[in-house]
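The other protein chains are all here in position, but one chain of the complex has been omitted.
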Amino acid sequence: MSDQLVFWGLAGFITLSSVAVVTVRNPVTAAVALVINLFLLAGVYAFQGADFVAAIQIIVYTGAIVVLFLFVIMILNLDPEHLRSPRPRIWEHLVLGVVIAGFAYIGYRFLDSLDVGKVASNRLPDNTYDVAMILFSNYLWPFEIVSILILLAIVGSVAIAKKPK
Amino acid sequence: MNPYLPIIIILGLGVALGLILSGFAHFLGPRHPTPAKEEIFECGVPTVASRERMSVKFYLTAILFILFDIETVFLFLWAKAFRSLAWFGIVEVAVFVLILVAGYLYVLKTGALEWD
Amino acid sequence: MPIEYYFSLALVMFLCGVCGVLFRRNILFVLMSIELMLNAVNLVFVSGSTFLKNLDGQIMVFFVITVAACEAAVGLAMVIALFRRYGTIKSEFFRILRG
Partner (left out) sequence: MGLTSSELPFIVDLIATLSKIVVVFLIGLNVPPIMLWVERRVPALMQRRRGPNRVGFFKWRLWGLFQAVADAIKLIFKEEAVPAMANKWFFHLGPVFSVFPAFLVLSAMPFGEYIEVMGYQISLVAVQVNVGFLFILAMAGMAIYGVALSGWASTSKYTLLGALRASAQMISYEIPLGLSLIPIALVYNSLDLTEIVKGQSHFWQWGIFLSPLSFIIFLVCMFAETNRTPFDLAEAESELVVGFHTEYGSTKFAAFFLGEYVSMFALSLLCSILFFGGWHLPLLSRENLINLTGSVNLAALVGVGVLFLKAAFFMFLYVWVRWTVPRFRYDQLMKLGWKFLLPLGLANIAVTAGILALNF
């Protein structure tokens, strides 16, 4: 019973914060809402037993990527009024709400019809070791290509963001 | 007993402690707002709240932080399976790190990290 | 915990991301909504891997996080270049490409 409670609590706040990310007008508020969303999502992963992924999610996502968003907002140093997008017209909110609710309902009905059944016992044993073993044996080439991808991202972003001489 | 209870309780207590400390002064401290107190701290030449942009160096630091953070994370994964992967793992991670060191050298060469 | 709950949560997050990309005019919000969509994909990967008791899902999450990081890095580099060029990051001001 406590699992249901924990999950529905997390899911509620995650939905709230992801809607906040989209509808809020001040970008810093959106960034903080994104932080809360990612933090709770890491809670869902840890709740499912994927503990290494939860730690990575907090370190890389919450600790680095959203900090980069915050840095860009602080660097651009726009005055809040300019940054604040105009008050969205009401129909935008309505459309947003209707679209989300509609698709969520359709999706849920469709997924329910699959009756895929219960997720296995919601806690995998400590699997960091197995994840590492599989990553370095079966996924050897993607692991090397990831480093090339990171190299390209470094070169690309430094070239774009540097002040033109 | 759900193994997550300690984390949730400590997180809640930590945030509650932060909020109490943050909100305390509002109730306990005296409140005589004067225009002088409301202004932000200025010393030296009175400058208008100018909105000049900060240097882009901070942005480049943040980008390099993300990309090297991912490297640290993959090294942690490798450290977990170091002994059973033996030489194969070492060569694999060496290639991974060398490619990233190439990116690091590119950054050094272009002087993106030179703080004026 | 039936897996549909996790999938519908991911679906709601994904839809928020899609609406964010469509409705918001400020490029920063578009990038944040893309991050939201990528997180919805991560959630499906993790809950799938827990359900099928096969760890490949978790490894794919690492790769998705790396791609999201690189995408955010280059995307925000472009935001800074655009802001330096146009002085604003509202998407309706970028009309140069229009014929």
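Every chain is named by a letter (A, B and C) in the order it is written, and numbering of its residues begins at 1.
Note that contacts are C-beta pairs under 8 Å (C-beta built on N, C-alpha and C of every residue); 3 or more make two chains touch, one makes a residue touch a chain.
For clarity, every value in this text was computed on a predicted model and none was experimentally measured.
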Chains shown that the absent chain touches, full complex
A, B
Of the residues A:19, A:64, A:100 or A:153, which one touches the chain left out of the display?
A:64
Quickly run down the residues of subunit A that touch the omitted chain.
26, 28-29, 32, 35, 46, 49, 51-52, 54-56, 58-59, 62-64, 67, 70-71, 73-75, 77, 80, 126, 128
Interface residues of subunit B (partner: the chain not displayed):
1-7, 9-11, 13-15, 17-19, 21-26, 28-33, 37-43, 47, 49-50, 54, 57-58, 61-62, 64-65, 68-69, 72, 75-76, 79-80, 82-83, 86-87, 90, 93-94, 97, 101, 104, 108, 113-116
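Criterion: only the chains that are shown with their structure count from here on.
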When you take the mean of every protein CA atom shown, which chain's own CA mean is nearest to it?
A
Averaged-CA centre spacing for the pair subunit B and subunit A, given as whole angstrom:
17
Contacts with two or more other chains occur in subunit C at residues 62, 65-66, 69-70, 72-73, 76-77, 80
Could you list which residues of subunit A touch at least two other chains?
3, 52, 56, 60, 64-65, 68, 72, 75-76, 131, 135, 146, 150, 153-154, 157-158, 161
The subunit B residues in contact with subunit C across the complex are 56, 59, 63, 66-67, 70, 73-74, 77
Per the contact definition, I'd like the list of subunit A residues that touch subunit C in the complex.
3-4, 7, 11, 14-15, 18-19, 21-22, 27, 30-31, 34, 37-38, 41, 44-45, 48-50, 52-53, 56-57, 60-61, 64-66, 68-69, 72-73, 75-76, 82-83, 85, 88, 92, 95-96, 99-100, 103-104, 107-108, 111-112, 114, 116-120, 122, 124, 127, 130-131, 134-135, 138-139, 142, 146, 149-150, 152-154, 156-158, 160-161
Contact residues on subunit A for subunit B in the complex?
2-3, 6, 43, 46-47, 52, 56, 59-60, 63-65, 67-68, 71-72, 74-79, 128-129, 131-133, 135-137, 140, 143-144, 146-148, 150-151, 153-155, 157-159, 161-163
